[in-house]
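Would you mind keeping the following structure in view while I ask a few things?
Yeah, one chain of the complex is gone here, protein chain that is, but the others are all in their spots.
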Amino acid sequence: MLGLNKKDASLLLVVVILTMFAPFFLNPFPTESAMAQFNAGYPDLMQRFVIFGIFAIGFNLLFGLTGYLSFGHAAFLGVGSYAVVWMYKLLDYNVLPGLLLAVVVSAIFALAIGYISLRRSGIYFSILTLAFAQMMFAISYSDLIGRFLGISLTNGETGLQVYTSDPQVLLNDWETVPHLLGLIEMRSTYTLDLAGWSFDFNAGYYFCAFVMILAFYLAIRIFRSPFGLMLRAIKSNQQRLNYTGLNTRPYMLAVFVISGVYAGLAGGLMASMDPLAGAERMQWTASGEVVLMTILGGAGTLIGPVLGAGFIKYFENIFSKINENVLHTWFNFMPDGLENFVVAIIYPFIGKGWHLTLGLMFMMVVIFLPGGLVEGGQRIAKLLKRGKKDDDGANTATATKPAE
Amino acid sequence: MGILEVKNVGKRFGGLQALGDVNLSIAENTVHAIIGPNGAGKSTLLNCLVGKLIPDTGSVMFDGQSVLGRKPFEINQMGISRVFQTPEIFGDLTVLENMMIPCFAKRDGSFEMNAIGSVMGQKDIIERAEQMLEEMNMADKRGMNSASMSRGDKRRLEIGMCLSQEPRLLLLDEPTAGMARADTNNTIDLLKQIKEERDITIAIIEHDMHVVFSLSERITVLAQGTPLVEDTPDNIKGHPKVREAYLGESADQ
Partner (left out) sequence: MDAIILQVLNGLDKGSAYALIALGLTLIFGTLGVVNFAHGALFMIGAFCAVTLQRILSISKVTLSETKKNFLGQPSEIKTPYVESWFGPEVGASIIDWSVPLAIIFSIPVMIIIGVIMERGLIKHFYKRPHADQILVTFGLAIVLQEVIKYFYGANPIPTGAPDVFKGSFDFGVMLGYEANAIIYPYWRLVYFGFSAIIIAAVFAFLQFTTFGMVVRAGMADRETVGLLGINIDKRFTIMFGLAAAVAGLAGVMYAPINSPNYHMGMDFLVLSFVVVVVGGMGSLPGAVLAGFMLGILESFASMNQVKAILPGIDQIIIYVVAIIVLLTRPRGLLGRKGVMEE
């Protein structure tokens, strides 16, 4: 199906089903129940799930396949956002021209930065990409180029936004928010109330989800292509590849640009949901975030980065809302002293302390589970399978597939 | 006129003259061994031939074309394949995938952007790789993770990968270093078989005299960065200068 083998096609199908029915899956608790705070099915958060999913899929194409660790991918994210807002300012609120520009501009930046950074590998590559991203952050934050040219290019620390004085040459009277070809507004949401449950179907989310499915499909194709095989060979043994008559440089540059375009597209979608672009999107903490997502989910696996992005965004938004009072109500059933003790133990790791949990989990994954959550899942599945096998008394060895 | 002509090659590292004034001619379809004690400059010479190092002086011509200043991948595309001292294979890939990569390099050149088609759809490449594995007697290992094979098998795979490119010159850098006796003998048999079955020139750098004398037709003895003598194996065995510089030491060991 679609040029995929059976296993990949079913993986794609699972992703399609999950994203299409996400409004249901993410709101499993009735709105009035105490558990409603764990519902993640509101438009804003759902959009972030898929946008960061795209970002992480793109990062994984670079890091997962070739092993080159870029610490500056957020630069392309920021560039994509700026491109979309600029198209709002010049043309109108239609998101397509902006996204197109985001792809083109991030490709150009990725080509330039990649061309220079890829002259080195290993730690030097990481530091070069980091330096470039920090430089671009500083440039956008104080709008250096804009000041040099005498215009406002990034609008400095305020961030780029649309003003009524902007040209917007194609603007119609009815346009006030981002939309797709005038057909549908990104923020429009249909809410389905069903016996205490409430589900939000947001246009922007479905647009982003559609883009993510495309991005995911393309990533599968790249993974399974001769190009993908060469990239895995680069990760495995660059020296042998060179002495096999293959030039690694254009391969690396190609995947760096593809990966940068994914990031630019993700940044463009952010600005498509909310017509703003700020320099903080380029900061190295944002680059670090995508590293965390990809590795937590499982670098080098297909589904891992999407899971990692969803996982981190969910906990960032939901976990961090739990405060001390909520904990006390949870552990109410315990004797007072024990209750206070348990709350005191748990409290540093939740709410505002959620980053501590994230850091610890990330370390655990790097140390014990190099394949991330996906590998964790596979190990558990294997254990269960083995248990079953022993029961059957069958001892046929099944070929284990590598983690992909 | 040999297929590989090395003329007046010199290379200096800081204060150390690694190669003095090396002249070497390797005739087509022969097995030519380069031997010499540790520090004689064998590896430096080899690295000058494959583009890892650029000599300070002299010229290296392969089939009438200069290799100097070319990158390793370009030199490989000219028809020189190299086998490393420790087998260099793609440890994360399966044996079949390992074998497919040189097949791609042979068919598509140094860079080909095919990011959409499936690897499994490349029937000609798979066929060629499987045929090559068959010739190397490794067909049963095709699905194995290559890192988990024995050193001898890794060596066999590496040689097979080089041969699948149908190189005109095969360079071997101590192909039996660190191998057990059985693996060494297997490798010698494999190389003998290659020599008989194919039109190929082999240049071999080796420490093990057993390997050298059972394979080569010409031997160059390198000492302190310059060729001492070049002759047939029989003559080399009896050469007094060689015994003094090299074989004497090795016989004592």
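The first chain written gets the first letter, and so on, giving A and B; residue counts start at 1 in each chain.
Operating definition for what follows: a contact is a pair of C-beta atoms (placed from the backbone, for glycine too) under 8 Å apart; a residue touches a chain by one contact, two chains touch by 3 or more.
On a predicted model such as this, the values are computed, not experimentally measured, just so you know.
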| item | value |
| --- | --- |
| Chains still shown that are in contact with the chain withheld from the display | A |
| Residue, one of A:I139, A:V257 or A:V306, that touches the chain absent here | A:I139 |
| Candidate in contact with the missing chain, chosen from A:P30, A:P97 or A:G288 | A:G288 |
| Contact residue for the chain not shown (choose from A:G3, A:P250 or A:G353) | A:G353 |
| Touching residues (missing chain, whole complex) on subunit A | 63, 67, 69, 116, 119-124, 126-128, 130-132, 134-135, 138-139, 141-144, 147-148, 284-285, 288, 291, 295, 348, 353, 355-356, 358-360, 362-363, 366-367, 370 |
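We adopt the following convention: only the chains that are shown with their structure count from here on.
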| item | value |
| --- | --- |
| Whole-Å gap between the CA centroids of subunit A and subunit B | 46 |
| Contacting residues of subunit B [partner subunit A, same complex] | 50, 71-74, 76-77, 81-82, 84, 88-93, 97, 100-102, 104-106, 109-120, 122, 125, 143, 145, 161, 165 |
| In the complex with subunit B, residue positions of subunit A that touch it | 3, 5, 221-222, 224-230, 232-233, 235-237, 239-248, 250-251, 254, 258, 399, 402 |
